[in-house]
Structures are given as structure tokens and as C-alpha cells.
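Note that one protein chain is taken out, while the other chains of the complex remain in position.
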Amino acid sequence: MEQVNVRWYVEDVAAHSAPVVIAGLPGVGHVGKLVVDHLVHVLSAVKVAEITSTLFPPQMYLSEDAVLRMPRNEVFFAPGSASSPGVLLLAGDCQSTTPEGHYILGNAYIRVFELLGVKRIYTLGGYGVGRMVETPQILAALSSASLKDEVLSAGAVLNKEEPVGGIIGAAGLLITLGRLAGMEGVALLGETSGYLVDPVSSTAVLDVLEKLTGITADRTELAELASQMMTEVSALASTIQRNNADDLSYIG
Amino acid sequence: MEQVNVRWYVEDVAAHSAPVVIAGLPGVGHVGKLVVDHLVHVLSAVKVAEITSTLFPPQMYLSEDAVLRMPRNEVFFAPGSASSPGVLLLAGDCQSTTPEGHYILGNAYIRVFELLGVKRIYTLGGYGVGRMVETPQILAALSSASLKDEVLSAGAVLNKEEPVGGIIGAAGLLITLGRLAGMEGVALLGETSGYLVDPVSSTAVLDVLEKLTGITADRTELAELASQMMTEVSALASTIQRNNADDLSYIG
Amino acid sequence: MEQVNVRWYVEDVAAHSAPVVIAGLPGVGHVGKLVVDHLVHVLSAVKVAEITSTLFPPQMYLSEDAVLRMPRNEVFFAPGSASSPGVLLLAGDCQSTTPEGHYILGNAYIRVFELLGVKRIYTLGGYGVGRMVETPQILAALSSASLKDEVLSAGAVLNKEEPVGGIIGAAGLLITLGRLAGMEGVALLGETSGYLVDPVSSTAVLDVLEKLTGITADRTELAELASQMMTEVSALASTIQRNNADDLSYIG
Partner (left out) sequence: MEQVNVRWYVEDVAAHSAPVVIAGLPGVGHVGKLVVDHLVHVLSAVKVAEITSTLFPPQMYLSEDAVLRMPRNEVFFAPGSASSPGVLLLAGDCQSTTPEGHYILGNAYIRVFELLGVKRIYTLGGYGVGRMVETPQILAALSSASLKDEVLSAGAVLNKEEPVGGIIGAAGLLITLGRLAGMEGVALLGETSGYLVDPVSSTAVLDVLEKLTGITADRTELAELASQMMTEVSALASTIQRNNADDLSYIG
């Protein structure tokens, strides 16, 4: 087993190529992962390649029937339709276990993207603000200033002061490594509390992404997750309020 | 010294080969280690190979007469008898000091297994549940769904939700790496508190393992350890109860 | 991408060479970084080379227009003037993520310095003393005892007992690695609290550096930062005193 292993699942790579890839790996609020996992599902995407790595955690996952599998990231191809262009999707379980590994894995993804004809990379993620957010703002970060107008029109905001400390991990690195390989890149980061898996922020990221890519995806399931989250958060807030009231009555 | 070093202890490898290997390295509750160390002893197994590695902790052990030795994992061959088939056993001191090292060592064990004709790997371990368990459940995780009926008949349960977060370390990794080399694999994890070395859980794992492999092993010593543990735990529980009572009398 | 990547920004390396390099990377109180970033600005230095590395954190920075860039360290050339000699400057975002990486990166910087004709290295930094310092002392550490009189004349002090534990990171390592390549070296460390970014200490380091190198640099901006810091620290001290008084009145 090499440090990074790419296994191809299709014979005809050209038939599964597309100029756009959308990457959503685990991270803050799983904002990006929720969107891309959703797209894999609703766009009936087919698996093109699987990346396993000794740089991933040595943590085996249980699939159906308790069959074990390695941690992996996967590239899918979603064929286009009348209303939606064909795109590639990078989804998966994990990121690197070491700082250096992020660069090594990032380069491996870029090599796969090159073979699949990618010209533009979208990376999706979240950035934590430490409080619940009902209408999340979407920050964009770019490979080039020439993309500025395009992302502003799609509803994202640009703010070089946020996130403080820059973007850590694949969401940022794929943009800079992609640029070295001649690819354009846009990172879209949804505002999120940082405490919870956040489908509300994911939905807001998907809004911007759809405007940018022309993809239209059924979003029933993602909307249900988001609505369910808002209900749970409200219930939690009520409970906390009631408990505080109880505490006061105790003192009184 | 290479990153992984295999030293062979037998000249005739074929005479020490077997289609089944049982691996029990240190881990949660030392559940797997207790079983395999016990089997090495009661099946009069002979040492076939020793693995040392710069990926093991730089921590030297004292043997008899205070002679120092390196941390090591060992492969033993237990010859078959009328009532028990020949098997290989992987036992030892430690696992890797780094995430990447788990993969490197895992591959090294698989290469040794290949040379010894292994077709099926059993890995034994524990999974912590945070409370004392008198009748531990044994979870199985598989290389393939085709093994499902076999492990259920032997008394194991399948539950893709447990352990939460999957299986970390050699117990899971040897199954997935083994599958890449064409081997079947079954991980058997005994329910355990996670706080103590747990021969009770080990005994329950051995029950399932014996049904699956046809091995029959004298278990006097393991049973004694288990009975001793239950006595100690009861004594501890009584002391705690008495102390709690004392505390209350103090308040009163 | 290699472990260390050097990208040259000038065609005529000889025209951008100088016998002296001044290095100020992030560290205690950002004392060294503030000085060198200031010099890059006021000496209208031009970028000669950029170092990126898989040993840097996988943390992408946002530039103007929210364009992403990799963490990087940069070598600049400040052309000489009637009153100031030409010098090279090493500035940047970060140091290594691992102990071993410090050595690997240090050697890469030295190779770049060799190509640029460097004969003497100044490294600038801070050393924390755990209390606010109004008139910081500047410690010097040397590649050779023959530099002793020169640094003492410039106002630095020599004290082999400080900093306790020696000098960690690039400020020390560039001196010892440089010596292996035949370069002289002087580390200048400004006394600082260790709690705050400290332009006051930076100004004191610049005093000594100017005497040693003959550089004269407009220091309006650095002086403003320092004066602003002293005002803020005074305000903070008053607030703390007032709060303490409040606390006492509460008790009374």
C-alpha cells in the first residue's frame, strides 16, 4: 500500500470527465460534506475513483451487514441533464492525520482532477462563529480576483479578514494547489455555530453553489434535515429557558 | 534496522503454515491479547517469526534475569490435534506509535501471513461501554457479507452502529488489508467496561472463536483470571457501597 | 510539490545579491517579524524568492479581494542608497510544523542565501520574561566569539545564561547552519513580556541592528505602533487598578 492509493472504478475516464469538481470533505459543522453527500445522492452520481491513504486515520468503518471498509475519499461523476450540467464530486470520510499529509493528499486529488479534465474547483465548508445563525452568510475565497464579480452576483460575500487565521485543510488547499495546476477555484464557507452539524448552513451554501454552477438539485432531504434541526434547536432553547426559570423559583 | 524487521524462527515455513491466523494485540481491556496469549500457552505454540519495528515505542522490556529485549510482536504456530485444527497466532507487546505506522505494520503482518498460507484472519479485541458488563455481547465485523450466517450461528452479533466511530488499530485494519490480499476476515470484539483488563470479556470472545474455528483449548487459567476479577469487582462494589453509607451517616 | 519549494522572482540573481541578510520570522512577541516587515516596506524591497513547503501549516491566507494564497516565507532585496547599504531580508508567515522540519527548512534558506552571496546573517527575535518591559535589553548570540566586540559596541549584551534553554527555531538555527556554510551570524533577541505583539521591543532591536549594519530606515510607522502599544498598556493598567479599587469598595 502506497502513501496515497487511487483506485479507478470506470474504464472510460473521458466519459466521466467534467470541467467542474465540487469538493465537500468533513470539517466545521460538516457544512460542505452535507452538501456534497446530498448531491451524490440526488444527482445519481456514479463512483469514478476511490482514494485510500496511510495518511488517513487507522480507523475502519462498518458498512451494511457490519462489513469493514477503510477510510476513503471518493470522486463521483454526476451526468448532466437538460437543466443541470455534468459535474464531478469529491466526497468522503476524512482528512489527513498530519499537517504535511494535507499537502500530499491535496496534490493527489489535483492529479485525479487533471485526468478528469477539471478546469474549476469548488470547495465547500463552514466557518464557526460561536453562536447560532438563522440566516448564514456565505464567504467566498478565490483563486483569482477575476472571479470576484461572479461570486458576488451569486450571493456570496468577500471579506479578507474572515475566517480569522485563514482556511485550514482541504477547502483552502485545493484552491491554491489547483491554481498551480492551472485551475480556477472558489471556496464557499457557510457561517455556522461550530457546535453542531449544520444543514441550515449547508442549504445556504447550496443556494450560492447552484447559482454559480447552474446545477439544480432536488433538495427535499436537505430541507428536511434543516427544518428538523431548527425544531430541535428551538426545543433545546425552550428547555434551557424553562430550566433557568426553575432555577430562579428554587432560589425564590 | 529497517522500519519493520521480520526475523524467522523456523527453517521449514511450510511445516508451520495454517489457513487460519488469530490476532490479539494490546487494546481496550486487553480482551484480545488475553485470549491469544492464553492460546499460545495452552496450545503449546511454537514461535515462527518475530516483528520488531522503529514504529514501536522505544521502550525496552525486562525478561527473566533482567535481560532486556525490544518491543515485539510474534507469530506462533499451534499444531493441530485430534480435537483442534492447527492455527497461527499473532501476539505481542504493542501497536504503532503513529497513525501512518498502523498501515505500514499492518501490511507487514499481511505479508508474513501470505508466506504462511493464511486464508482467513480472526482479530480479537474489546469495545468499551463505560459500565461493568457481566455477560458481554460479542460484536463481529466482517471482510464480506458472505460470512454473516457463520458468525451469527457462533453467537456473535452484527451491528453496523457499533462501535461508534468504527474500529481503530490492528483489529480492524488487518481485516481490510487482508481482504486486499484475498483473505477472509472476522473481527470479534468483546463488550467491556474500558476501565479494567477484562478476562470475563475474553472468555466470551473465546466461546465464539472456538465455535468458529473448531479449536478446543483448556481454559482453566483464563477462567481463574475471570473468576478472580469478578470477586475483586464485587469486593470493590461492596467497599464503595459501604463508603457511601458511611458518608450518609456522617451527614446525618 | 516538493517538501520545500523555492520559486525565484528575479531573472538577474547577481543584481539582487548582498552580503548581509536579515531574518525576522514569526516568534515570541513577533519582535523580529515586526522589524523585518517594517524594513521590507520602508526600504522598498523587491521580492527575490518565495519559499513554500509541505512543512508549513496547511492553512491558506486571504489576500486582497479574498484571493487565497499558501503560507510562505519570502526573500526580499532592499537596494542600497547613499546612507544605507543593500541588504537581503527574510520575512514570512510561519515556521515549521515539526522539529525535524526546522532543520530541513533552515538548510533550504541557507542554500538560497548562498546563491545570493550572503556572508553574514542577522536573525531577529524576542525572548519572553513574563513582565512588561519599558526599556528592553537586546541579547546577542553569535556564530563566533570574534563578533563579540562589534555587538557590544552596538548596544547588545551577551549573556550565555539567557534565554534559559537556548534559542528555539529559525532565529538560532540559521546562525548554526549558516556557520556550517561559512557565514557569520548574529542573533538579536529583544526582551519582551511574551504576552503581546511588542513593537517597543522591535524598536530597540532595530536600534542595535542599524548600528551593526549601517542601515538607516524611516521608523515613523514602527514608532507609532510602539507609542500606541504603550498607551493601550497604560489604559489597561488603569482599568485593572480601578477594578481592584472597586473590588475593595465592594468588600468595604
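To keep things simple, chains are lettered A, B and C as they appear, and every chain counts its residues starting from 1.
What we mean here is this: a contact is a pair of C-beta atoms (placed from the backbone, for glycine too) under 8 Å apart; a residue touches a chain by one contact, two chains touch by 3 or more.
As the structure is a prediction and not an experimental result, all values here were calculated from the model.
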Missing chain touches which shown chains?
B, C
Among C:Val42, C:Ile168 or C:Val233, exactly one should touch the missing chain; which is it?
C:Ile168
Which residue among B:Met70, B:Leu180, B:Val197 or B:Ala223 touches the omitted chain?
B:Met70
Touch as defined at the start, partner being the missing chain; which of B:Thr54, B:Thr220 or B:Thr239 qualifies?
B:Thr54
Extract the touching residues of subunit C with respect to the undisplayed chain.
96, 99-100, 102-104, 106-107, 139-145, 148, 158-162, 165-169, 172-173, 175-177, 180, 185, 187
Contacts of subunit B with the missing chain: which residues?
1, 3, 54-70, 97-98
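Note that only the chains that are shown with their structure count from here on.
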Pairwise touch network: line, ring, star, complete, or other
line
Please identify which chain has its centre, taken as the mean of its CA atoms, farthest from the centre of subunit B.
C
List the centre-to-centre spacing of subunit B and subunit C in whole Å, with centres computed as mean CA coordinates.
53
Express in whole angstrom the distance between the two chain centres, defined as the mean CA positions of subunit A and subunit B.
38
